[in-house]
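Excluded from the complex is one protein chain; the other protein chains are retained at their positions.
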Amino acid sequence: MKRHSVLRVVAKLFLPYILLFALYVQFHGDFGPGGGFQAGVIFAAAFILYALIFGLRTAHKVASADLLRILMAAGLLLYASVGIVTMLKGGAYLDYNFLRHDPVHGQHLGILLVELGVGVTVAAVMVTIFFGFADRKNR
Amino acid sequence: MTSEFALIAAPIIPLAAALLVSLSGKIPNLRDSFSVLAGIILFGTVVSIVPDIMAGGRPAFTVVEVMPGLALGFLVEPLGMLFALVASGLWIVTTIYAIGYMRGHEESNQTRFFASFAVAIFASIGVAFASNLLTLFMFYELLTLSTYPLVTHQRTDEAMRAGRVYLGILFTTSICFLLFAVIWTWVITGTTDFTPGGILAGKAEGATVGVLLALFAFGTGKAALMPFHRWLPAAMVAPTPVSALLHAVAVVKAGVFTIMKIVVYIFGISFLASTGSNQWLIWVASATIVLASLVALTKDNLKARLAYSTVSQLSYIVLGAALANQAGVVGGSMHIAMHAFGKITLFFCAGAIYVAHHKTKVSEMNGIGRQMPITLFAFLIGSLSVIGLPPFGGSWSKWFITMGAYEAEQMIPFAILMVSSLLNVAYLLPIVFRGFFLAPKETSDDGHVGHVSDHDGPSPGIWKIGALREAPLFCVLPICMTAFGCLVLFFYASEMHKMLLPLGAP
Amino acid sequence: MDYFGLYNYWIVIFLMMTGFYIVISRDNLIKKLIGLNIFQTSVFLLFITMGKVKGGTAPIINHHFDTYSNPLPHVLILTAIVVGVATMAVGLSLVVRINEAYHTIEEDDIHLVEEEP
Partner (left out) sequence: MIRENLPALQVVIPLMAAPICILFKNGRAAYGIALAATLFAFGAAISLLTQVLGVGPISYELGGWAAPWGIEYRVDYLSGFVLVLVSGMGVVVQLFSPASIKREIDEEKHYLFHCAFLLCLTGLLGIVITGDAFNVFVFLEISALSSYILISLGKHRRALTSAYQYLIMGTIGSTFILIGIGLLYMMTGTLNMADIAARIGPVATTRTVLAAFAFFTVGVSIKMALFPLHLWLPNAYAYAPSVVTAFLAATATKVAVYVLIRFTFTIFGEHFAFEETPVATLLMPLALIGIVVASSIAIFQKSVKRMLAYSSVAQIGYIVLGVSFVSVTGLTGGIVHLFNHALMKGGLFLAVACVVLRIGSDRIDDFAGLGRRMPVTMFAFVVAGLSMIGVPLTVGFISKWFLIQAAIEKGWWPVAALVLLSSLLAVAYIWRVVEIAYFRKPPEGEDRITEAPVSMLLPMGALILATIFFGLNTEATAGVARQAAEYLMGAVR
């Protein structure tokens, strides 16, 4: 792709906005349509675009397989541990009301953390799947 | 020792023996003395229960309740007492004989043999003392399994085929018919306990009773009722002590014992007689008696002939049960013991002849009595007892069964019993005659038979005194004991009769 | 009966049968997976269809509207889509490895290879 300057430039131009949009979908999920699933996929899409244009090796420099693996696990753990914390605070599993002193704040914090966990995992998994197929020939 | 304690100890002893035998496999002498010792202790234990039973006691013991109303338990009553006495008593004798036979014959895998043997006795004691159908069924199946390694002991293709027939028929009948009948009984009555007077009276009627009886009778494949008798001749490939155990002590007797017990304690004889559902069983048993005797006449192989003779004799007991009156039931039960002693003697003799001379065919027996007079004399005694001539035990049981047939006004079975005795004479006594009175064919002076290949040389431990060539002492001694037993039973039959009398109580 | 008014369901059924047919009739392992995907997607449509309320808007509270579509099926389908993606990923990676092991992704050829000793 080295010679396709148009693609490289356009991609470089787009990438920040895609990532930004992903973050918007992620954090606006509390109030409007959006959430971790969608955000994660959009985030991963940006990354996959990057890998397509600039090559797998460069992409791996940004996110190594180990990092992805850790992110994948960390997102899920974040989700699950929120539930554990609510339990420790005396509520049921994932009962965000108990996260903070008053239920409204608790709900806010809870859904934010949970969706963040989902977003991280989904993004990492999507990229991993992509790498899983794309890297296959190199082995 | 209270009889409850004895009851608990009785099944444990052979089980412990099995364990000790398999642990001490490396030291044959120790191993074999364990077997004999356990036999003696077991017999003592079983005998210690007898006075209690004679006095009308019924010691009982429940092991575990499998399901509500469905327990694994033991209870001693006269019939089971008799069977346990026969099984444990003859175990000692058979063990002694087996030691002689196995060593004389240099069989391999003796440890497994004796261990399986002990487990089989454990199962027999369980069958004898079972307090309900479930327990009986469990031990019945265990008996099948534990004798499988014995039947296939020689590991030849022929033994394997026989093992398949053995397992196939016994499993098929017990799972398809017997288990079915047990569960059906449970569904109808809500219990499977053996209860004097039966549990089916008033709960089942008409065709149900007949069908149930058929399921029980044919389901008990070990009773070798025709057409499910094939396994018994097939199992003849086993070493002779096994044949003795199977055909005289444990397996077949467990079969007929089961039928007898079910008729007495599940159906109740008066109920069964009143429904008339027993008629067909009388005919099947009678047919088996005659047909099996006729087949026995055609067999040249000595063990096969004895096997068919066993099929025939077992049906005497089934017939006694099917007659469903006091004389029939008591006679049939007595025949369990009488036939056991007679037939085990015959098998021991067949084995002894094989060990000493490697002869298996009746047609080769000419002149054998001159070399093995003790064995052949015992064979004569056993034959006479099986035929039913005084002063041997078999005469009493046949007498009572015949009485039963007469009382039940069953004249054709009555006649059949007479004819059958003649047939017994026809297939048993010629052997004795050949042995004592015919000159040996194509044998050299030292009794060597030309065509036997593998074990051609004389086996170790054989007596040689002049022209005598008897089997090892360990073989001859048990033969004498059982032959003597046939005689003793004739004189102690009244005790046995007294013990068994409650069975026929209405 | 107003059969035509329920045209969404006709589409669902058409897609479902199409996908199912592809799964059954195609030899190519990838094509099978595509059929499977169409089959699953038709079910998503079924759920979305049943969540639609006539005249309703997206279920976000807003004082201009008082009729909303049922949000629950959407949420369910989000989960089902994720499941679908995961299935597809596993399926495709299996196909890749089958291709490496057998050097073909045609079912008949795989059978041929397997029949060789």
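A, B and C label the chains in the order they appear, each numbered from 1.
What we mean here is this: a residue touches a chain if its C-beta (ideal position, glycine included) is under 8 Å from a C-beta of that chain, and two chains touch if they have at least 3 such contacts.
Please read these numbers as outputs of a predicted model, since none were measured by experiment.
Engineer: If the full complex is used, which shown chains touch the chain that is missing here?
Structural biologist: A, B, C
Engineer: From the list A:Leu23, A:Leu76 or A:Ala134, pick the residue that touches the absent chain.
Structural biologist: A:Leu76
Engineer: One chain isn't shown here. Among A:Phe37, A:Tyr96 or A:Phe130, which residue touches it?
Structural biologist: Touches the omitted chain: A:Tyr96.
Engineer: For the chain that's not shown, point to the residue among B:Glu4, B:Glu107 or B:Glu141 touching it.
Structural biologist: Only one listed residue reaches the unshown chain, and that is B:Glu141.
Engineer: Which candidate, B:Ala16, B:Val36 or B:Met160, sits in contact with the chain we can't see?
Structural biologist: Of the listed residues, the one touching the omitted chain is B:Met160.
Engineer: Can you list where subunit C touches the absent chain?
Structural biologist: Its contact residues with the unshown chain are 20, 23, 29, 32, 36, 39-40, 43, 46-47, 50, 72-73, 76, 79-80, 83, 86-87, 90-91, 94-95, 97-98, 101-102, 110, 114.
Engineer: Extract the touching residues of subunit A with respect to the undisplayed chain.
Structural biologist: On the subunit A side, contact with the omitted chain comes from 66, 69-70, 72-74, 76-77, 80-81, 83-84, 87-88, 90-97.
Engineer: For subunit B, enumerate the residues touching the unshown chain of the complex.
Structural biologist: 64, 66-67, 72, 134, 137-138, 141-142, 145, 152, 155, 160, 164, 167-168, 171-172, 175-176, 179-180, 183-184, 186-187
In this section, only the chains that are shown with their structure count from here on.
Engineer: Draw the chains as dots and join the ones that touch; what shape do you get: line, ring, star, complete or other?
Structural biologist: other
Engineer: Averaging each chain's C-alpha atoms to get its centre, pick out the one most distant from subunit C.
Structural biologist: The chain farthest from subunit C, judged by C-alpha centres, is B.
Engineer: Whose Cα centre is nearest the centre of all Cα atoms in view?
Structural biologist: B
Engineer: Averaging only over C-alpha atoms, locate the centres of subunit B and subunit C and give their separation in whole Å.
Structural biologist: Roughly 70 Å, centre to centre.
Engineer: List the centre-to-centre spacing of subunit A and subunit B in whole Å, with centres computed as mean CA coordinates.
Structural biologist: About 79 Å separates the centre of subunit A from that of subunit B.
Engineer: Just curious, how far off is subunit C from subunit A if you go by their C-alpha centres, in Å?
Structural biologist: 24
Engineer: Can you tell me which positions in subunit C touch subunit A when the two form their complex?
Structural biologist: Within the complex, subunit C contacts subunit A at residues 58, 60, 78, 82, 89, 92-93, 96.
Engineer: Residues of subunit A touching subunit C in their complex?
Structural biologist: Spelled out, the residues of subunit A in touch with subunit C are 32-33, 37, 122, 129, 132-133, 136.
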